[in-house]
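What you see is the complex with one protein chain gone and the rest in place.
And now, chain A:
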Amino acid sequence: MVNALTPETTARPPRPRSAGPARTAVGPRARARRHQAVVAYLFLAPVLLFFAVFLILPLGFALLLSMSHWAGFHLGDIQPAGLDNFTSLFAGGSTFLTPVLTNTLLFALGTVALALAGSVLVATCVDNLRFQGLWRTLYLLPIVTTVVAVGNVWKYMYEPGGLVNGALNAVGLDSVAFLQDPDTALPAVVVVQAWASVGTAILILTAGLKSIPESYYEAAALDGAGPVTVFWRITLPLLRPALLFVCVTQFITGLQSFALIIVMTRGGPGDATNVAALEMYRQAFSYGDWGTASAAAFVLFVVILLVTLAQLWIFRRKGEDA
């Protein structure tokens, strides 16, 4: 799963066929190959049909919209706009770069950093404990919960009379208006997104940990390596594929997500928690500006692509150093 994300494996050329005997039996071989191609496309038919209707067609339409003015509803009202939508996104006075795109990046970065740190700690520690199944099940609970539940429960916990402020007051600290204060709103939402995604990360990292051969640890123990050295020199390097997978998938999720923010803050106060995906949603459904919304979606796609490629590049370079 992890390896296939790196370009080398996805771009693997087809294996050369054994040349010798094939020459003498070209007829049946070629027929068998053609038969296999037909069968393969039959197996793929539902998927390809779906992609044609629900991937290629929508992408074309979205691309068209990104270069048009359209208020929704009637397809006949689409007006060509060239690159206006894109230039207006980056024009002075536009909120798209700051705070929206900055918020998006901070949101994703904060989420991934918190979830990664938490999951590495927990996954390595759980591996050493009794009742591993119980602990893992507990950590997986947030995954099975709808974002509507997560958002509402935490929104309520952040309120002045909620659990978080109750705990702060109990230790003698003043209440904080987490979601109403522009300075704390974004970090508060980041914590919730990280809380909700740490379970998946633990699951994947545990799978990675299980695949590290026990003999490496035994050898390190014989050499008298301490636990910290073992962690940095053995566990972490060998966990790299799993870490890469967690980083890439969670960054993609973080950069795209807005359901949690809709439920918790609706982007507020002001634009303090407004992220790109929510801004598109608003442009389209609140302001009826589908062109700008679609253009912003493509910009977000490019950002996601760049962030993903950057991670692949960093992880590969680290790999060569090691």
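Here is the rule we go by: a residue touches a chain if its C-beta (ideal position, glycine included) is under 8 Å from a C-beta of that chain, and two chains touch if they have at least 3 such contacts; residues count from 1.
In this section, contacts and distances are computed from a predicted model.
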Listed names "Carbohydrate ABC transporter permease", "Cytochrome c oxidase assembly protein", "Histidine kinase" or "Anti-sigma regulatory factor", with the criterion being the UniProt name of the chain not displayed: "Carbohydrate ABC transporter permease"
Out of A:V126, A:V189, A:C247 or A:A272, which is the one that touches the chain we can't see? A:V126
Contacting the left-out chain in the complete assembly, out of A:M157, A:V176 or A:L312: A:M157
Among the options A:L105, A:V176 or A:A207, the absent chain makes contact with A:A207
Positions on chain A where the hidden chain makes contact: 1-4, 10-12, 14, 33, 36-37, 39-41, 43-44, 46-48, 50-51, 53-55, 57-59, 61-62, 65, 72, 75, 118, 121-122, 124-126, 128-129, 133, 135-150, 152-154, 156-157, 159-163, 165-167, 169, 195, 198-199, 203-204, 206-208, 210-211, 217, 220-221, 227, 230-231, 241-242, 245, 252, 255-256, 258-259, 262-263, 276-277, 280-281, 284, 290, 293-294, 297-298, 300-301, 304-305, 308
